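Please see the structure below; I have some questions.
Every protein chain but one is kept in place in this view of the complex.
Chain lettering (A and B) follows the sequence in which the chains are written, and residue indices restart at 1 in each chain.
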Amino acid sequence: MVNKIFFFLVIIGVPLSVAGSLLHWSQILMFGVYCLTIVSLAAYMGRATESLAVISGPRIGGLLNATFGNAVELIISIFALREGLIEIVLASLTGSVLGNLLLVAGLSFFVGGLKFKRQKFNVYDARHNSGLLMFGVIVAFVIPEVFSMDMSDAEAISLSTGISIILIVLYLAALFFKLVTHRGVYQHVSNQEGSDAGGKHVHEEPEWSRKKAMIVLALSTAAVAYVSESLVHTFETVGDTFGWSELFIGVIIVAIVGNAAEHASAIIMAYKNKMDVAVEIAVGSTLQVAMFVAPLLVLISLFFPVQMPLVFTLPELVTMVTAVLLMIVISNDGETNWFEGATLLAAYLIMGIGFYLL
Amino acid sequence: MVNKIFFFLVIIGVPLSVAGSLLHWSQILMFGVYCLTIVSLAAYMGRATESLAVISGPRIGGLLNATFGNAVELIISIFALREGLIEIVLASLTGSVLGNLLLVAGLSFFVGGLKFKRQKFNVYDARHNSGLLMFGVIVAFVIPEVFSMDMSDAEAISLSTGISIILIVLYLAALFFKLVTHRGVYQHVSNQEGSDAGGKHVHEEPEWSRKKAMIVLALSTAAVAYVSESLVHTFETVGDTFGWSELFIGVIIVAIVGNAAEHASAIIMAYKNKMDVAVEIAVGSTLQVAMFVAPLLVLISLFFPVQMPLVFTLPELVTMVTAVLLMIVISNDGETNWFEGATLLAAYLIMGIGFYLL
Partner (left out) sequence: MVNKIFFFLVIIGVPLSVAGSLLHWSQILMFGVYCLTIVSLAAYMGRATESLAVISGPRIGGLLNATFGNAVELIISIFALREGLIEIVLASLTGSVLGNLLLVAGLSFFVGGLKFKRQKFNVYDARHNSGLLMFGVIVAFVIPEVFSMDMSDAEAISLSTGISIILIVLYLAALFFKLVTHRGVYQHVSNQEGSDAGGKHVHEEPEWSRKKAMIVLALSTAAVAYVSESLVHTFETVGDTFGWSELFIGVIIVAIVGNAAEHASAIIMAYKNKMDVAVEIAVGSTLQVAMFVAPLLVLISLFFPVQMPLVFTLPELVTMVTAVLLMIVISNDGETNWFEGATLLAAYLIMGIGFYLL
């Protein structure tokens, strides 16, 4: 059903996007078309990546997910960086962190909690993720913010570059830890919760063959790249028309568009009581943005005219820090319920109002 | 014994308060009279509420406690708001949070810990409370502080209003979670600790009949309202005389007066090794102030000439945030001892010195 809708949207959306950008149709209209097209293309990228991951086994699959999981966001951001729209890029990174951590996880916990009184997930993963969230968001984002106050721009870029390299290295080390040295070491807890969670990867069949998946991935990535570039050019008009600030567009709109596919699958997993997967999508995606996409964009920006330091605005930083602290406290026991989901959603709502009014 | 003292204080205090405010006696003297009278009236309100809660069962009882638990504070604050004394209201809210979280809990843990080597309470409640503290104090108070820096006053009021509504809704959702959907779900841990904690509500008898309780509640609430209004008018003189800042009066003095009854009962519960109740009073009361009283006052202030945004001073905010973090780390294991109590008291002392010197 959902797949059919996305198929329909892609078939209609891609030609419309091409036509609209060539024929200079209303930017407000095209903004909507671009957003829907990207959401549906992202769904194809997700399915292709998933198939390749199943075929390649968990190690290469993990790397593939790490690379293509936030590919849409990465592509949109590179086009925005090339235009020098640093504020929008930082805002959309913030939006991704907040969206995954509060909106995706919040909806998953809430919807899952409406069906099940108590839902459990691997408590070791929760603690491992807490440490990474604390490192990737709080240590690595707060320090350049504070230190750059007393620095020249060149020093701030040096610091950001150093931090970015460390973030990416530690992110790869985390994959190595999870997929190689400590694969299965912390698994027995999951097994106690039911054989379903423990054996979830054993019988999995890829949706598509390797060849089909690679073709779909290549085509949809190219299409996303094309549409994303067009999308970036509509921001100014859209902001002026609706009275939205660049910050609000970046934090809320781009983030929701870029992560829509993940939102859907996390909630479906929670509804099936597969909380390990739902949490992995929400928190794993946050970590990917904070420890891989963001630092990669900093490094890529070194080759563009305007360099991007890893320095967020104070509202962006404070919302990410409080979101991380809230998630750590809520997830650290390896259990969720509807009220914990509601708490995360309430936090997202507060931040959304704040960014809207800013 | 204690009840007799409060009876005596009410019998003497209320007429003295009326006489003093009509005859314009020394404001310093009357400040003391008002404080003692309010403390003893609060004890009556507490007993009446408790009786009604026992009679009405836990659901309505929880709501009653939620409404009347911080009624004194609410009444004093409304009178102060009407006078435009926003700084004092925010300071007294801060003082309530700090007083409950550090002084009440600290004394309870310390006094209980002198008698018992290790005291336990429901670890699920501890985690639930940690999430709410993180949300109610850190997310909901830090965000308006930071965002309002770049906002007009009108926008700051809009943001505060939005956050206040979300806080109250989530507070009610928390009651619904605790009293309806998840009532008893997390109870088995308490049961393991001894049948006393598990069955603590079963054999309880109300102290007063429904009729007597309602009359006492109505009369003492009216009396508190009357005395509170007089109390607010003495702040300026008292501050000038003793060299206390409005901040110190609000954070330390008003908070202790407004919460004296709760302090006493929490410590008595800890001494009886009923840590579940002691923690519920201390942390529950903090959450009530942060998620119900504070936002309600913001909403009420919309009808007064001077509106109150949910924006504390930086020292107020930082003390609340650090107090919450300290409490979360200390309480998260569901165990206490005298040293944890001493740590909380030491934190209160540091903050008290800070506000005194400010």
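Throughout what follows, a contact is a pair of C-beta atoms (placed from the backbone, for glycine too) under 8 Å apart; a residue touches a chain by one contact, two chains touch by 3 or more.
Quantities reported herein were computed from a predicted structural model and do not represent experimental measurements.
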Completion exercise
Sole touch to the unshown chain from A:I138, A:I256 or A:L299: residue A:I138
Exercise for the section: Using the touch definition up top, pick the residue from A:L16, A:L36, A:L103 or A:I163 that touches the left-out chain. Expected result: A:I163
Practice task
Identify the residue among B:L170, B:A270 or B:M351 that touches the chain left out of the display.
Solution key: B:M351
Handout entry: Contact footprint on chain B, counting only the chain that is left out
Key = 117-118, 314-315, 318-319, 322-323, 325-326, 329-330, 332-333, 337-340, 342-343, 346-347, 349-351, 353-354, 357-358
Fill in the blank from the handout: Omitted-chain footprint on chain A covers residues 127-128, 130-132, 134-135, 138-140, 142-144, 146-147, 149-151, 155, 158-159, 162-163, 166, 169-170, 173-174, 177, 181-182, 185, 328
